[in-house]
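Removed from the display is one protein chain of the complex; every other protein chain stays in position.
Then we have chain A:
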Amino acid sequence: MLEIDGISKRFGPVQALQDVTFAVRPGEIFGFVGSNGAGKTTTMRIVLGVLEADAGEVRWKDAPIDADMRRRIGYMPEERGLYPKMKVGDQLEYLARLHGVEPAEARASVERWTTRLGVDARRGDEVQKLSLGNQQRVQLSAALVHDPEVLVLDEPFSGLDPTAVEVMNSVLRDKADSGVPVIFSSHQLDLVERLCDRVGIISGGRMVAVGTVAELRTDSTERFDVVGPPPAAWAHALPGVTVVSVEGTRTRVELTDGASDQDVLRAALAAGPVHEFRRYQPPLTDLYRDVVTSGAAA
């Protein structure tokens, strides 16, 4: 298990991270979300040892991460970085070697990953001659060529076209299935919701929520969608029920103070035919907005 335990970091007057704690299990894809400047990149840099934490510890398999362990992490920095004038193949091989891979194995691995990511034809080209999307694929290859035990990817999906997103997605899933904990940050919340097993939301340097999307939902208020008679005929009279929105015949109500969903359904049926009655599953976008705004208010 990759454990981030009580990490704090201050840059001059700015408290960038405050007691950040979460864990990523082997085989799990962990989505790390938060607004710009919330602390995602700083956290990842600390995991990679590129930055030093003021307090706290990062552990892998119960041992604090040291230089030798760091070499076994695959990292994709937020600021993409490759030598622009170096050939793709040479560059990836060099990076694999720097991670301790033997020459022959490094070559084979470069071949394997460039093929998998669809940039094998560009191995002889300088990085600067590649399109941004292809550079991104090379960058991901750079995080994978040394067969890492842990993957830490900062915004791996930004700037990718839908095909590349699918390739990236399948690569991450395969790595996770082989027992690698994968942590990635993203602003594309729909993508995070679709790909990730668990999600961590960071705001203002603090973790405001960690868990599966379903777990995050249980913390939120109960809402139901009713497709049927207009709400004026049934909802307004019910105690603990507020109408959130009305779209055509669809009415979304929020239940508080122990109001019963069955009472709501009965009242609606009494007012007219009900074609659909279901619990509303808020998407991650809504959950995110809720936690971040309530976190900011606290």
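Just so we're on the same page, a contact is a pair of C-beta atoms (placed from the backbone, for glycine too) under 8 Å apart; a residue touches a chain by one contact, two chains touch by 3 or more; residues count from 1.
In this text, contacts and distances are computed from a predicted model.
UniProt lists the omitted chain of the complex under the protein name "ABC transporter permease" (options: "ABC transporter permease", "ATP synthase subunit a", "Leucyl aminopeptidase" or "Nitrite reductase (NADH) large subunit").
Checked against the hidden chain, the listed residues A:5, A:111, A:125 or A:147 yield one contact partner: A:147. Among A:98, A:121, A:244 or A:270, only A:98 touches the chain that is left out of the view. Here the missing chain is touched by one residue of A:20, A:48 or A:235, and it is A:48.
Along chain A, the points of touch with the absent chain fall at residues 9, 45, 48-54, 67-68, 70-73, 75, 77, 79-86, 94-95, 97-102, 105, 142, 146-147.
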